[in-house]
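Our next item is subunit A:
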Amino acid sequence: NVIKIATQSPLSGPQAALGEQIKLGAELAIEEAKAKFKALGFDLVLVPYDDQANPDVGVANANRIINDPDILGVVGHLNSGVAIPSSEVYARVNLVMVSPANTNPRVTDRRLPNVNRICGRDDVQGPVGAEYAFNNLKVKNVFVIHDKTAYGQGLAEEFKKRLEALGGKAVAFVGTEETSNFVPIINQIRGARPVPELIYFGGIYSQIGPFVKQLRERGVKTRLMGGDGLDASEFVRLAGKENAAGTFYTTVAGPVSAFPKARAVAQRFKQKFGKDMEGFGIYAYDAANVILAGLEAAIKAAGGKKPTREQVAQAVRQVKMEGLTGTIEFDDKGDNKKAKYFVMQVASTGNWADNKLIRVIEMAAPGAK
Partner candidate 1 sequence: MSALSLLLSLAFLALAFLAPGALANLFGLGALAVATFVRLSPQGRTLNLALLTLAFTLGLMRSGNTLGLIGLVGILVALTTLPRIPTWVRALLGLAILLLSVPLAGFANTFVFELGIQIGIYAAMALGLNVVVGMAGLLDLGYAAFFAVGAYTWAIFGSEQAKNFMQGNFPLPGEYMYLFMGIAIVTTALTGLLIGLPALRLRGDYLAIVTLGLGEVVRILANNLDHPINFTNGPQGITPVQRPPIDWFRELMAAIGVRLDQTTDYQLFFYFLVLVMIGLVVLVNLNLANSRFGRAWVAIREDEIAARSMGIPLLPTKLLAFMTGAAFSGVMGVIFAAQRTFVSPESFTLLASITILGMVILGGMGSIPGAILGAAALTILNLDILKTFSEFVRTSLPQIPSQVDPAKYERLVFGLILVLMMIFRPEGLIPEKRHKAEMEEGA
Partner candidate 2 sequence: MKALEVTHATKRFGGLVAVNDVSLTVNQGEIFSVIGPNGAGKTTFFNLLTGIYAPDEGRILLFGKDITGFPPDRVAKEGVGRTFQNIRLFGAMTVLENLLVGMHIHIRVPYFHAVFRTPLARREEKRAEEEAKRLLEYVGLLHRKDELAKNLPYGEQRKLEIARALALRPRLLLLDEPAAGMNPKETEELQAFIQRLREELGITIVLIEHDMRLVMRISDRIAVLEYGSKIAEGTPEEVRTNPRVIEAYLGKGAAGGGA
Partner candidate 3 sequence: MSLLELKNVHTYYGHIHALKGISLRVEEGEIVTLIGSNGAGKSTTLRTISGLVKPRQGEVLFQGRPIHRLPAHQIVALGVGHVPEGRRIFPRLTVEENLEIGAYLENDRKVVQQRKEEVFSLFPRLYERRAQKGGTLSGGEQQMLAIGRALMQNPKILLMDEPSMGLAPVLVDFIFEIIQKLNREGRTILLVEQNARLALQIAHRGYVLATGEITLSGSAKELAQNPEVQKAYLGEE
């Protein structure tokens, strides 16, 4: 009698570094729960899927996933742009999804009963960044760039909205999918009037890293800020230590150091996989545990039999537990009732763990009843 939990995240390609964290975090949680479920009479199996950070692939995988009746839950995705359409597919069969990383409001605002997340939302993260920029960094004119994904564009819009509400100005708002030649955009920045004091980039490190490198090489010194997409040590490598240093970013998945309880788990993680556990690994670990908790409850409710997907989805929505990242409890939309937001600055040492934690904010998701 087998129960499978799937993960979906990019395991190959540019964002694999983060996607892998999700898979491994979930894997650790499931390994640790195997014995317990064996006792309940079920073999717990993890099936990782590679969505390549591509909505099309994500949806194709989702179609495969829903056709495997043993899969009762999904941990994923990394990218909101993939999570949104894929979750529509899961919703057709009430397959529960718990996201460790998707921050776009639409993920939960559609009120699908099967979709939940434990991380924060961009309609908080963006404003947090905007307020820090306007109030603390004292910048008025910002050149806003986004990567045209649901995540990047959404975040950049939220940032811009709050910035302008505060009295700042977005001197430009441009989207780009470019990955190697940023010269046209850099020229736009150089020619922008009024002269921007900050560049805000809603996107992922794989794109922002090379961008920053080319930007600095061409002598543009304007400060830079990004969102949780920057939260990966790869950023430093791609941008170069000197160029990355001082970059501000907000994130929803704090570093291990921010979660005392995570330390022990991070050690086991390192032992088992030979890699450091980063923020999204921790969140994925929690996300998997949320599903497992719901699953356990559903099995009990079904009298020890294998529960239906619908039962599991309902049970997950009811879960209340203490995870590594704090209390996890979903509101009526599937958002975590209280999520954490962090403002960070990249250290000049080149070591990601040295990044400066500027402030932490804990907040309820907007719009929940």
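Candidates were picked such that all candidates are chains of the complex that A comes from, given by their letters.
Going forward, a residue touches a chain if its C-beta (ideal position, glycine included) is under 8 Å from a C-beta of that chain, and two chains touch if they have at least 3 such contacts; residues count from 1.
What you see is a predicted model; the values in this text were computed from it and never measured.
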{"item": "Among 1, 2 or 3, touch partner of subunit A in the complex", "value": "1"}
{"item": "In the complex with candidate 1, residue positions of subunit A that touch it", "value": "11-12, 20, 45-48, 50, 54-57, 59-61, 63-64, 66-68, 81, 84-85, 88-89, 92-93, 148-150, 153, 175, 177"}
